[in-house]
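Only one protein chain is missing; all other protein chains are in place.
Take a look at chain A:
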Amino acid sequence: MEKRELEGAVVSKVREVISSITNAKHVDEVVSALHSIAALLFPLDSSLISGSIEECYRDKVLRVKIPSDEERHDWWDAFYRGVGFPTLARFLLLDVAPNWLVCFSISAQKHAYDVFFSHGLVSEVVQILVPFLQQNGSDGLDVSNVVSNSERLLVLCLLENNGVLQLAREFGGPFESKGFTNERIRPAVSRVAQIVASIPDKARMNTLTSLSSHVFFKQIIVQLLSLAEERDMNLLEKVDTLDEMDKNGALLFVGEMFSRISRRGFSELLSSELVPRVLRLVKKCLSSSNHSSTKELLESNPESMCCSRMMEAIRDPYIIERISEQILHQLATHHADDVQAYWVLWLLFHRNLKMQASIRSMFVDKFLLWKVFPITCLKWILQFAVHECPPGNSMSGHDRPRFSNIVERLVTAWSKKEFVQTAPIEQQAYISAALGLSLETMSKEELDGMKDSMHLILQGVSCRLESPNDLVRKMASNVALVFSKIIDPKNPLYLDDSCCGETIDWEFGFSALKKPHCGEKIVERTKTSELPSIDKDSDFSVNKERSISVKSKKKLLNFDTLDPDEIIDPASLNLESDIDDDDDCASENSYSSSDSSLQPYDLTDDYSDLKRNFTQLTDIVAALRKSDDAEGVERALDVAEKLIRASPDELKHSARDLTRTLVQVRCSDISLEGAEDSAEEKRQRALVALTVTSPFESLETLNNLLYSPNVDISQRIMILDVMTEAAQELAESKILKPKQPPTRETSSLISVVSDTRPWFLPSSQGTPGASSWKEVSGTGAFQNWSNTYERELPLKPNQVMKGKTRRWNLRSPFAEQNQMEFSHNKFPMYAAAFMLPAMEGYDKKRHGVDLLGRDFIVLGKLIYMLGICMKSVAMHPEASVLAPSLLDMLKSREVCHHKEAYVRRAVLFAASCVLVAVHPTFISSALLEGNVEIASGLEWICTWAFDVVESDTDRECYMMATKCLQLHAEMALQTSRALESAKSSFKSSPALPSDASKVTIKIPYLNKD
């Protein structure tokens, strides 16, 4: 039969069926009409339908002529590739489905209706069905019925009948016979892929879970991957080159499908399905072969080759990047070992890597320099893309031009100071690890071959060693260690005492660090307010100093003690007491026996109790100055704090001298190895005591020394630490005072300013006897913008507490807590002396002092100290006086936009402290008086914090800025309330300054007008 005739026959048959259905009065007429055409197309058993329809139609159904297989095949072809199917399908979906389908019996529905879709040419079926998902009811149709029917059919066709797999088969193989030409195949493939991928978007919400994107795509992926398991070599023949691959419809379809799925954000799904399969394959190969033949074995395995081709079929570079990232992560979660991971990567990417430069640069540039992977993934990336050989067999050093090129790029990126300042810490660790791992494989000759590398490495190490962050310093020391091992394997350079093993921890303990770290920080947070705080890196310089001195000491010891030629006088080894004993015993024996009762006791004596014999401050000063008498200095340090705390009368006079001397003592020189810390600590405690007991005198000296060229950076840091601690101590000094009864009159009469309660806590009015407010810790990871506070209320008279414990005494519950209150902050009167001189000279560059540049750690510490001062002066009038000048300092460009995150963090901390410290009523009264200085300062905090949130690279900065904004919002709210109440009370007076109304206070998320 000719093709055209056949098509004509199909069309006329379709027309006949449609017209008979249109005229049908009974459902069985419809079924039999549909059956008549279905029997021509599909191998059906008519008896399955006949059981469910009435007698008169049953004969008609059974009488239908069953064509031969060949005829049926031709009919099927003509039906689906011609106009027959679209016409009938549209009719089936729009007319039969709403009008008749409900009446169909189950078997009739299956064999006379669904069959057209489930056994059809999937590409056509899909193209017809998918548009119906978005049918809108313009012509009064039962839309929901149509749509749900289409959804059902899609699930049936694509998922239950492995339609996607069929699609791939349809595109695969020799296409000419199926009417496709090379030019047409690509658009057709991509159109179908597009339609399939869009199904979850078009499916209605809350209908079928199998059409929700996650489940749907997962099914598709599984189907497509099963293609590989079929080992259908026909599909893959002649696809060794990219050109050939273009002609292979199946692979094209798979590639298109994968990239579209990944585009929709499901690359993780793809890799999680793909990786276990490939890993299994690789494991099988590895177990069945020795390592040398793995490559051949994998290449001869059709399944593995199919996987490899599928990856190649994905062309979109962005998608490839996403997928390969996901694959790396998946490999890490599956705990693949180095060999397995290498072969998985090799299988999936080795041809891409060879043939496509973009893929290579993705691995070598993006994955090494821009992305951050777990350290194991980094090793695989290096092995696969850089070394390009399976782990274990290393290539000889000379033919690796690509390798040294990569290392050079790593070194250049790593050594830049800007990189240290701006890159997030994870990335720094990653690149340091990448550099270190590749350096580990290098020889001295290779290193020499690279120009500048040595210089750059040293530069990178030195700029990292200055960092306040312990991790960054560790990176430097690790790289330096590897570097020194290349230069001279026998003499490795340990910059840090902690790293002394053979293997270097390139993870830098990062996995442990991701949990909330730094107990200190937590403690500090709980102290007074919820201010974010910066890390305390005070030990930094001290450690550095120490580690160096330790080294030198070790060397000295070695030189001193090990002199084999030294002549030792045996007599000198004997203890003197022994000689005495000999003498005594001898004489005793010759003596009369009457003295035998006088046996000597144990005459050994330790002098530990005799050390503390400094009783005068001047003695201490004198002893500290004698730097050659280490023991004396140590003893002086031991007693210094106690003596100072005793606060003798002469303290005022010797405070300056003592301060200067204490600062200039070199603890590392005097104390024994390992005991430097305690000496440092004693010195610091003594200084704190001094600053607390006679603040003005010692502060004068401290401030002078802070900017003096004669002290080094560690001393400067120590000075600032001392001032910080002293400020806190002064602020926390407590004095008992009787509490006023919290009656309504007093609380309204007494100014809020004298209240020691922080302004952000709710008012303490209410039931007497209630406990103090506590912040409710928020649940969930989100930064919530409102704080919740809670407090315990006493029981009402008619309430009875149920429980086991009882109180037997008669005292009233309020008696203990409300009679007295602790509060006296001694700090405010000294605040100016603490802050103002320290703020004066920070921006001047002098000999040996360069806070804005090299000594940024000192600057950070200084700002932190100022923040603590501000916090300590909180709620006192001094705060609003000092705040503007502190804000002026923070505002200056070099400070708030400092290159080092450490400084920015400190600035954020100080800004938050200012927000907490200044009472809203001060701000409102300042505004009413027309003084806008402080308001503008606070507004600057807000804008700047927004700026940081938006653009800062450092994560901690970002978090602190968020917190800062939150505080600012609270503060602004309180201030506006205070302003409201002030305005209402000022209403009678006509002299309200006009300025006040002009100033706007920004309240984020509150005033939306």
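FYI, contacts are C-beta pairs under 8 Å (C-beta built on N, C-alpha and C of every residue); 3 or more make two chains touch, one makes a residue touch a chain; residues count from 1.
Keep this in mind: contacts and distances are computed from a predicted model.
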Mind telling me which option in "Protein transport protein SEC23", "Origin recognition complex subunit 2", "Ribonuclease P protein subunit p20" or "Daughter-specific expression- protein" is what UniProt lists for the chain we can't see?
"Daughter-specific expression- protein"
Among the options A:E55, A:E70 or A:D602, the absent chain makes contact with A:D602
Counting contacts across the full complex, list the positions on chain A that touch the omitted chain.
580-585, 587-588, 591, 595, 597-603, 605, 607, 609-610
